[in-house]
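The complex appears here minus one protein chain, its other protein chains still in place.
Our next item is chain A:
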Amino acid sequence: MYSEKVMDHFSNPRNVGEIQNADGVGEVGNAKCGDIMKMYLKIDDGIITDVKFKTFGCGSAIASSSMATELVKGKTIDEALGITNKAVAEALDGLPPVKMHCSVLAEQAIKSALLDYSKKNGIQIKGLENFDPNEDAHDHGDHE
């Protein structure tokens, strides 16, 4: 069902934890659906220098969070915003269709943390104008 990469990131998740005084913190999902992702970002001069996550969810949700943190680390804000759920899933060598919502949640967690950063710093980030962190991604549907 899961690729070796998913199982690797599930059993040895990278960047688990919290960042004290993080520059941006985002939490998406809800317990009712069985998935919550919380992402912490440290941003220096527009570069994501550190990232941590905590996830309540299935194997795919944990692996997606772990992979998303690996993908955003060292990236600029713009580059991080360009990381789609598809990129997360591809980096994991694919997810079962019913689990694609986990990668969507990972994409939303990044955006949510960046939105928090933008609010804390009173800046506008292009690409987040219409982003709603409370939007439900848990439809087990056909996201790409």
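Note that a contact is a pair of C-beta atoms (placed from the backbone, for glycine too) under 8 Å apart; a residue touches a chain by one contact, two chains touch by 3 or more; residues count from 1.
Please note the rule applied: contacts and distances are computed from a predicted model.
Engineer: According to UniProt, what is the chain that's been left out of this complex called? Choose from "Phosphate-selective porin O and P", "TolC family protein", "Cysteine desulfurase IscS" or "NtaA/DmoA family FMN-dependent monooxygenase".
Structural biologist: Per the UniProt record, the undisplayed chain of the complex is "Cysteine desulfurase IscS".
Engineer: Which listed residue (A:Cys33, A:Ile47 or A:Ala87) would be found touching the missing chain in the intact complex?
Structural biologist: Of the candidates A:Cys33, A:Ile47 or A:Ala87, A:Cys33 is in touch with the missing chain.
Engineer: Residues of chain A in contact with the chain that isn't shown?
Structural biologist: 2, 7, 10-11, 13, 16, 18, 27, 31-38, 54-62, 96, 98-99, 138-140
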